[in-house]
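The other protein chains are all here in position, but one chain of the complex has been omitted.
Our next item is chain A:
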Amino acid sequence: MTSAREEILGRIRAAKQDLDLPPVEVDWVYGRTTGDPVHRDHAQVVDLFVERVEDYQAVVDRAGAAEVPGRVVAALQRYGATSVVLPAGLPDDVVAAIRDAGVEVREDDHLSPAQLDEIGAVVTTSAVGFAETGTIVLDHGSGQGRRALTLVPDIHVCLVRADQVTTDVPEGLAREVDSIRAGQPQTWISGPSATSDIELSRVEGVHGPRTLHVIVSEG
């Protein structure tokens, strides 16, 4: 008996017999920023990133590098988070500030989904930002934790350095290609979880974190 695999491949080979043609050319230059933004200077790109992330009803906080630990604590207090899970690799000064503020810190020692559901917030770093679409990429490297950490707690405080912000999808994806090839999972986040399933009117906050607080640091 022919296996499904052999049969499907055989059908494809039979189907394309009329195609005695060279491969299709693709007229696209990869990894290049598209349109006007290529001419912008980086400060404008960061401004656009902030504007577009805010468009999704996320909260964006701009800070100097030294101010970041204080801003993280302020954000956790603002939303009333009493417990927080911190992935390995988060900057020491951020971890120290959170501990000093008296927020209960949980480390990710194989927490089950149900245990994660008991925790109020998560603080992570990020890998890349895309200004044009207001997107933050997590490649779940150091400081970002495994995927479940930034999913189950209802508040996500996310740190983005200005130098991580790229213009758009092609420029940003180009920075992540090696990580994807190495087998790392990716999570692209554009605002808090949302739905448009009822009468196509957008509602923020379904299953993912309902609060996304982004701290963009410079210097």
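The criterion applied here is as follows: contacts are C-beta pairs under 8 Å (C-beta built on N, C-alpha and C of every residue); 3 or more make two chains touch, one makes a residue touch a chain; residues count from 1.
One rule holds in what follows: contacts and distances are computed from a predicted model.
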{"item": "Choices \"Glutamyl-tRNA(Gln) amidotransferase subunit A\", \"Na+/H+ antiporter subunit C\", \"Iron-sulfur cluster-binding protein\" or \"Protein CotJB domain-containing protein\" - which one is the UniProt name of the chain not shown", "value": "\"Iron-sulfur cluster-binding protein\""}
{"item": "Contacting the left-out chain in the complete assembly, out of A:V60, A:V160 or A:I189", "value": "A:I189"}
{"item": "Footprint left on chain A by the chain that the document does not show", "value": "3-5, 7-9, 11-16, 18-19, 21, 23-28, 30-31, 34-36, 52, 56, 113-114, 117, 130, 132-135, 140, 146-148, 151-152, 169-170, 173-174, 177, 180-181, 183-201, 203, 205-209"}
